[in-house]
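Down below is the structure, laid out as structure tokens.
A single protein chain has been omitted; all remaining protein chains appear in their positions.
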Amino acid sequence: MIPVSLFVILSAALFATGIFGVSTKRNPIVMLMGIEVMLNSANINFIAFSRYYADGYIAQIFAMFIIVVAAAEAAIGLAIIVRLFRNFGTVNIDVFSRLRW
Amino acid sequence: MIEIVFPEAVISLFAFLAVFTTVFSKEDKDMPAYLSLAGIILALIYLWTLKDVSSQFFTFVFDYYAWVMKLIFLSVAFLVVLISMNYLRDYDDSVGEFYALILIATVGMMVVVSARELITLYVAFETASLSSYALAAYFRKDKMSNEAGFKYLFFGAFSSGLILYGLSLIYGLTGTTELTAISKILSIDNPLVFLALGMLIAGFGYKISAVPFHQWTPDVYQGAPTSVTAFLSAGSKAMGLAIFIQVFVIGLYSANVDWKMVIAFVAILTMTLGNIVALWQQNVKRMLAYSSIAHAGYAMIGLAALSPLGVAASLFHILTHALMKAGAFGVLAFTAFKGIGETVEDLGGLWKKAPILALAMTIFMFSLAGFPPLGGFWSKYWLFTSAVGSGLWLLALIGVINSVISVFYYARVIRAIYVIEPPKAVRIGQPVELTLAVVVCLIGVLVIGFYPQPFIEALLNAVNLILP
Partner (left out) sequence: MILSLILLFLLLGTVLPWLSRNDRAGRYLAIFFALLSLAASLYAYAIFDFSNTGFQLEEKAEWIPALGISYHLAVDGLSLPLVILTALLALASCIYGTDEARRDYQFYGLLNLTCLGTAGVFMALDLFLFFVFWEVVLIPMYFLIAIFGGPRKTYASFKFIVYTHVGSVIMILAFFVLHYMYLEQFGVRTFDFLDFAKLSVEPKIASVLFIALVFGFMVKIPVVPFHTWLPAAHVEAPTSGSVLLAGILLKMGGYGLLRVPLTFFPEIARDFAIPLAIIAIISIFYGAFAAMAQEDYKSLIALSSVSHMGYVLLGAAALTPAALTGAAFQMFAHGTVSPLLFMMAGSLHHKAGTRLIPQLGGVAHKMPVWAVFMVAASLAGLGLPFTSSFVAEFTVLIGSLEAFNVLALFVFPAAIATAGYLLYALRRAVFGPFNTNLHIHGDLNTQEFAAMFILLILTIALGVYPRPLLDMIDAYSVYFVGLIGGV
């Protein structure tokens, strides 16, 4: 059996990738993707851990909920990005400085 | 049993109804608002009958703590709907979704305080957060509102990512999602605990806008529609603290990890930065956003003290802060939609334009600054004494110094309202619903101020119930 530590390392790497994506990219869609990657790294953790506990199905349920919430988050995020594009004519976040960051 | 979820069910139903009205008429701005008010009142009445109930429906726990907090959230929703009614009447698109989103967010908050288990907690607070993102961006053609929604969404989603990762680690370490079980199993042996706690503190820190995770707050508060700002400041902030209390106080109470000092340190940073930056602000919405940051810092004092009194003081602070900020942003909503503006100078001569709202705003400012005997004074009093009671002298002292500093920017608002006399100030009609909401907040602040005893006792009872 693959040791759980490998999964944790994988998820940590994914999580770091997500954070990197969110904090360095200037395109909101890519940032949104970064956030999705972060959420999915947590999913990997949950699924990996679920095998090591007797009532591990709870973790799988958790993962399902995370997927649902992530979808909703992406929907709202994309809707807002569409509005931004309509109003500003661009989606580069450097333009959105009406309010100081 | 199942009756404990009825308040949430009622609110959800009316949220649906509020959207449904837009099918028939997009022009009718009042119908969804009245429906929402009706739903909230029904839920409040039903909730009142559940006062002494202590029960469980699957993972949904109902106890005195949940009861008290739900009462707070429902009242906030009620006030925000009232404020929004006037604010949105001139909006050029349908508003049914707006009220529906407020109700859904309220449901999320109400479920949060009934959650003693991580999955429920997560789904509930995401329900509230996602609705709030949409609310912040609700004015579709307003660039500021778009930008506020965008920033709120990104910081919020990012913090959820952090929280989730932290939760997944905690699950990995304990094998359970029950908060009380976690507190029994979790121990300091594993270094991953620190990583998990760090992520949770950072993630929840974003939600309650603790320094250094506060950057989104002023932008979002300033850009969002003002009644939404009231909701964020009074409701979402309260929810963030409630989660903080549930996860850290219930879940990690006996975890042998000294997270108290971290919280104390963050509290000091938060209140100091909030108060000092607020000194320079010209836009009152932004100033109050920084004041919200500072008040999050005060509230964290009680969590750092981690005594029953401290946690009760934090909850008490949630209550008074909700009333003060809902009222203050209500007044700002008035000035915004009447075209008066929202900078400090714009408020000049408000006493002449709208005497009742001006007086209310003044009292909210005094209360926020902590003048006795108003609500804000008592919450600070209990927070600081709880810190002293837990031996955190320095924390209390810095809190006191901060509240002295804060007098200056609140005094600027008061000064503008009463002292400045613009040459052409004329009386402006004070809209009924909004004034009603502000007056309710005002009465709340005064009643809590002059007679705080029953409130702190109720909250102490609630806290003694949830503390292990």
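By written order: A and B. Residues from 1 in each chain.
Keep this in mind: a residue touches a chain if its C-beta (ideal position, glycine included) is under 8 Å from a C-beta of that chain, and two chains touch if they have at least 3 such contacts.
Treat the numbers as computed from the prediction; the structure is a model and nothing was measured.
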Taking the whole complex into account, name the chains on display that the unshown chain touches.
-> B
Which of B:192, B:261 or B:404 contacts the chain that the document leaves out | B:404
Against the hidden chain, chain B presents residues 366, 371-373, 385, 388, 400, 404, 407-408, 411, 415, 418-419, 451-453, 456-457
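Here is the rule we use: only the chains that are shown with their structure count from here on.
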When the centre of a chain is set as the mean of its C-alpha atoms, what distance in Å lies between chain A and chain B?
-> 26
Touching residues (chain side chain B, partner chain A) in the complex | 118-119, 122-123, 126, 130, 133-134, 137, 140-141, 143-144, 146-151, 153-154, 157-158, 160-162, 164-165, 167-169, 171-172, 175-177, 215, 218-219, 222-223
Chain A residues touching chain B in their complex are 4, 8, 11, 15, 18-19, 22, 28, 31-32, 35, 38-39, 41-43, 45-46, 48-49, 52-56, 58-59, 61-62, 65-66, 69, 72-73, 76-77, 79-81, 83-84, 87-88, 93, 96, 98-101
